[in-house]
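Each chain you see keeps its place in the complex, though not every chain is here.
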Amino acid sequence: MPREKIDIPGQIDHLSIIDKEGNLDKDLEPALPDDFLLKLYRTMVLGREFDARQLSLQRQGRIGTFPPITGQEAAHLGPAAVLRDSDWLVPSFRETVAELWRGRTIESILLANNGYNEGAQMKTGMNMMPISVPVGSQVIHAVGIAWAMKYRGKDDLAMVFFGDGATSEGDFHEGINMAGVYDAPVIFVCQNNHWAISVPRARQTRSKTIAQKALAYGIEGIQVDGNDILATYAAAQEAAERARSGGGPTLIECVTYRLRMHTTADDPKRYRTDEEVQGWEKQDPLLRYQKYLKAKGLLSDEEIVSISDAVKAEIADAVKRAEERMREIGDPGDAMSMFNYAYAEMHPYLKEQKDQLAAELKETAKEGDNG
Amino acid sequence: MAKMTMVQAINLALRQEMEKDDRVIVLGEDVGKDGGVFRVTDQLYEKFGENRVVDTPLAEAGIVGMSIGMAVYGLRPVCEIQFSGFAYQNLHQIENHASRLRWRTQGGLNVPMVLRAPYGGGVRALEHHSESREAFWAHMPGLNMVIPSGPRNARALLVSAIRDPDPVIFYEPKALYRAFREEVPEKEETLPLGKSRVARDGDDLTLVAYGAMMRPTLEAAERLSEEDGLEAEVIDLLTIAPLDDELFVRSAKKTGHILVVHEAPRSFGPGGEIIARLVEKAFYYLEAPIHRVTGYDVIIPLFSREKHYIPHADRIVR
């Protein structure tokens, strides 16, 4: 056999259901109950409005820096929406809408974004990992969780989110490769928002798509229009069925765009043009989904306004509660709490350090009274 | 009670914990059919099958990252990193996640995993197979760093490590894997993490050591007794971090003369912390400078010369 072609699956599909003009591909339309469709819409609006609110809070110094998600609502809510309670969600740090969908509270996010560890407190049974700041590192955790699910004979799955930049990390590679080897029930969802801070997608990897990286691991891969929530949902649904039935992992590339800054510390004008941003604003996933719901007769202009008002009110309440909570805790808050949760049991030398600080703070307080 | 090498004793701990608790999973490179390159997991694959004894691809961050996920889900993974010299590939997974998840989630999640890795010189191995970098792990809040010194305490400490609700780095002195045998009871035996032990009583001076250095240290103590009539108290740390300073501080108060022994390079090695604790807690009892007999601040040489690098009794006696 001289030079011959090897028979490997070398094909990657792109999925789109509602196109940029809002036209629907009826054959591909997932059959979802109306209330579910509306719940998706409301949650997208909540994410969008919460982003706006946090930006103004940050500008006023009422919270610290955070990563906005505007423009990526469909790209991460669609996949997250296929999860059951017994499945696990393993987020990166830019899937706020998915976290809210999973039951994380607005208050907890505000607390965390204002530097209170209380905000990252995890209620057990949420079946969710906390956000993971080290890019790509969480990918492997999902594989371990999925391996354990399979070991326990469950038909649950783990869904992990990461960005286009994360695909350059060794951890992404090690995790996805191991998932393939163990046929682990994982769905790898890449939020390809075209930028890793200032590094464009094209400088992150030479491959035309992220989805084709699945070919390296012998697993299924698909690229979807990430601003089309029906497409992101449908692709994830297909992947979920594969995972639950022992078909192994899937890599889903959601092509979307980060409309705002990387974090509030970032100035996108340094590295990208307004034209590019405006081009993507025209593809707003929220507007596209609105069109669809309206055409379906599920959403009226009045309802759009009322939902938006309701959501804003919900956020306002949450902000109030969160700020009350922060006042209760106090700024800087009970210093002693930083010694908690380092270990199941505090070790003696740490106890000594804690007692020492307690004594120092008492002294300071006294001095305060005297002075 | 059977006389066992450390390899057999560790194998016993793994076997018995796996029998008792189906949450215990062994994973790593070549831990399955091969039974581990040092045979520490010998026969576990045959006994428990490939779902309990998992051969992994060649990916240390993957092994540890998967262990974190398994532990968070409720299993008790015991992963093997084939040599501690390749555990830096996964150091970020321990520093960024395993050691912090309890803290990050304020008690919501925890990571009951054990990372086993052979460390240290003395087996005529290739480069990267003889280092001692326990100080890296000892410096990480939220982590336990354990190093046994004999078959019996290796078994008892590993059982405790597997049951501990927090992550444990378990460094195994490969030079002791088959160096000697000890009686190891078939019936369960544990040792608390975070507790050192007195390996030899004495009133004249204090020697602090751990792991593979216990043998030359005890040998030196015997020679000091025979040759100079000096009785050295020898402290075996067993747990490096959180460091138990109670015994060596008490001993220092008694003897006033202390020597610290470790195989790791001297600068910024474990010895520094031990000395700092002694200065904090026993300063007024110290009668002489505390000396360190350690590896030098260079890479351990290839094996023809390693005996010059690794502390031995002569160097300790001086």
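In this document, chain identifiers A and B correspond to the written order of the chains, with residue numbering beginning at 1 in each.
Basically, contacts are C-beta pairs under 8 Å (C-beta built on N, C-alpha and C of every residue); 3 or more make two chains touch, one makes a residue touch a chain.
Here the structure is a predicted model, which means the values were calculated and not measured.
S.K.: Determine the copy number of each chain kind in the entire structure file and write them next to their labels.
M.R.: Formula for all protein chains in this file: A x2, B x2.
By definition in this document, only the chains that are shown with their structure count from here on.
S.K.: Indicate the whole-number Å distance between the mean C-alpha point of chain A and the mean C-alpha point of chain B.
M.R.: For chain A versus chain B, the centre distance works out to 39 Å.
S.K.: What residues on chain B touch chain A, complex-wise?
M.R.: Contacts found on chain B: 25, 51, 56-57, 59, 61-62, 64-75, 77, 92-93, 96-97, 101-110, 141-142, 164-166, 194, 242-246, 277.
S.K.: Show which residues of chain A lie in contact with chain B when the two form their complex.
M.R.: 88, 117-118, 120-124, 126, 129-130, 132, 134, 137, 139-149, 151, 158, 170-171, 174-175, 177-178, 181, 340-344, 347-350
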